[in-house]
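Below is one structure, written out as structure tokens; the observations come after it.
Only one protein chain is missing; all other protein chains are in place.
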Amino acid sequence: MSNAMLNTPEKILPPVLQLVDVHRQFDDFTAVSGITLDIREGEFLTIVGPSGSGKTTMLKMLAGMDAPSSGNITLRGELINHLPARQRPTALVFQSLALFPHKSVGENIEFPLKVRKMPAAQRKERALELLRMLRLPEHYYSKNVMQCSGGERQRVALARAFAYDPDVLLFDEPLSALDYKLKKVLEKELKDLHRSTGKTFIYITHSLEEAMVMSDRIAVMRGGRIVQVGTPETIYAKPADDFVAEFFGEVNKFAVSFSHAGGWYSAETGQIFQFELPEHLASATQALVVVRPEYMHLVEPGQHYDNQLTGTVFNEYSLGSRIQFQVRCGSCSVLVEVPRTWAGQLRAGATVSIGFNIADALVAGA
Amino acid sequence: MYDQAQRRNHFFIRCWVTFVLLLIYLPITCSALASLSKSRYFMFPVRQYSFEWWEKTLASMEIKTLLGNSLAIATLVTLIAVVLAFFGALAFARYDWKGRKLYQKLLLLPIFFPQAVLGLALLLWLNALGLMPSWKTAVFAHLVWIVPVVTLVIAIKVYSYDATLEDAAADLGANRWQIFREVTLPLLWPGIWSGALFAFLLSWGNFPLSLYTAGADSTVPKWLYSKMVAGYTPMVPALGTMSTLGAIVVLALVGLLVLSLRRLRQAN
Partner (left out) sequence: MPLSPLKLSAGVRCASPVLLFLLLGFAAPLLMVVGYAFAEPKSFEVFSSFSLSNFSAALDPAGTLWMSFAWSISLALLATVLLALIAYPIAYALSHLFGKWSSLVSILFVFPLFISENVRLYGWVQFLVKGGVLDGLLKMLGMEGTPALLYSPEITLLGMVYVYLPFMLFPMTLGLSMVPRDLIAAAADLGASRLMIWREVELPLAMPGILIGLLLTFVLSVGTVAEAKILGGQSVITVVHDIEIAFTYAQNWPLGAALALILVLIIGSLTLWALSKIDLDRMLGGR
């Protein structure tokens, strides 16, 4: 149904960073294995995955705070496995921001310039320029950094990272500690910053929302490996397996087994599903059918779907922009989503007919 | 939130704390009274108050030598202790290394040790090395006990030190020396100050170690003790009280310095 790596039809820029078969082994466990990835110049790549999937280890190896046990990391063709962080043209924005609490906003921003021995007057000019770029008032220059709000500190950390014009910016879950509204604002600003500066952004998060909103491409990691790389749309619509599908939103999963009477029998729902097996599952007798709630439709009169089920509505949730129904089919609970503008009415206990098209579903190995 | 019983208990606890504090400062007050009595021998109630013995103390050459010795020892101890302890504290709390747990326990041993026995043991050692005990060997002796204490004091601050700040500095391009100068040292400076204060005051008031390792050189505590045993004069409580007042002044000055620096930074 889909490959692990899909190339988009847009213009492909040469890779700025390349990882080839990178492993990172610690004494008692393997953090990362078999990572091969091209990171393109100027793209916004997000690495997502659950905790422990190896994302932070990856980031540390790119930043120079850790080195791979085997494999190669190259920057524009040059091998950088053991190049220390201070010599790499990368800047890392830490999860805790790592702002120097004993220095002012200006001193924090100027730090990378100071260690590069830029004269004081020039440093100040650049710092003020960065304050403007990050939309912080100029008088914050001498303000103590710990007296700024959470969002302001984020901007100071960004300004500091941009100060010495690095080629690659690395972000370690920078927005995870912020409240929802602030997060949304900063997501848009980060995206704008990416567009206006043209730098390569490598962003780590466990939040799929952030990934979807900001990225050019997403790499999904699990258990130390990359499971899928692609644009947000591709990953959402054509997930490589049920793990990826589930990671990016709620799904309905039906375990089915091949029925000699024809089709695939779902024991939970008591229904028979009809579909063609994808190539890589050609000889399977069991499979998983994964359907997103928004592709599970209420069958209106005159409509017809590849597969249909009957069930009883037992719960309704308002999710803001859409409404979700829980429908009991057999012994399992199926999620059905309709937009808020849906004109119909459904009471608890009502019998409904729901259906989906195979083209909107993912068939994965059991 | 608090109920009756709890509030009553808390009241009793507060009374207890006050009572104990009063008892703690009782002998110190008695000492001060004894120093203000005009007569040579202490009788209470004091018949005549006078600063006579204080003047005699301040004028005494012998006492000036003592003060000089104690000051020299304490200053040297402070300087050396702070340097050794700073790195010792980093090894204690910041870096993860193979022998760290053992190191932590070994470091504490000189603290859980009777100082008089340590002094005598050092005397044996100095004797074996052929060194004459003097105020310099006293410095060495003080350090054996004080360095672990100061290491602990600084280590407590190091625990709350955020090591990722050093990583960030490295990522931004700083080399080791720049990281040390711009990040590590400034952030640990308050801990170093506390350590220095402890080192100075503990060395200043130390008796058991000085007794055995200072040789002929006398320090304030040594002199006080010898006069307590034989040849008591009110100069003893006078010097004792002056020493106490000196410690208060030092603490107060450092405290004010810290407070004013904090206020300066907040105003910025």
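All chains are identified by letter, namely A and B, in their written order; residue positions are counted from 1 within each chain.
What we mean here is this: a contact is a pair of C-beta atoms (placed from the backbone, for glycine too) under 8 Å apart; a residue touches a chain by one contact, two chains touch by 3 or more.
The shown structure was predicted, so the numbers you read here are calculated from the model rather than taken from an experiment.
If I consider the whole complex, including the chain that's not displayed, which of B:Ile13, B:Met132, B:Leu185 or B:Leu256 touches that chain?
From the options B:Ile13, B:Met132, B:Leu185 or B:Leu256, the contact with the absent chain belongs to B:Ile13.
Could you tell me which of B:Ala170, B:Leu187, B:Ala214 or B:Met235 touches the chain that is not displayed?
Selected residue, touching the omitted chain: B:Ala170.
Please output the residues of chain B touching the missing chain, sorted low to high.
Chain B touches the missing chain through residues 5-6, 10, 13-14, 16-17, 20-21, 23-31, 33-34, 41-45, 83-85, 87-88, 90-101, 103-118, 120-125, 128, 140-141, 143-144, 147-148, 151-152, 155-156, 159-160, 167, 170, 201-202, 204-208, 220-221, 224-225, 228, 236-237, 240, 243-244, 247-248, 251.
In this section, only the chains that are shown with their structure count from here on.
Centroid from C-alpha atoms only, then distance chain A to chain B, rounded to Å. What do you get?
56
Using the touch definition from the top, list the residues of chain A that touch chain B in their complex.
That would be residues 63-65, 84-86, 90-92, 94, 96, 98, 100-102, 104, 111-112, 114-116, 142-144, 160-161, 163-164 of chain A.
Can you check the complex and tell me which residues of chain B touch chain A?
162, 164-165, 167-175, 178, 182-183, 186-187, 265-266, 268
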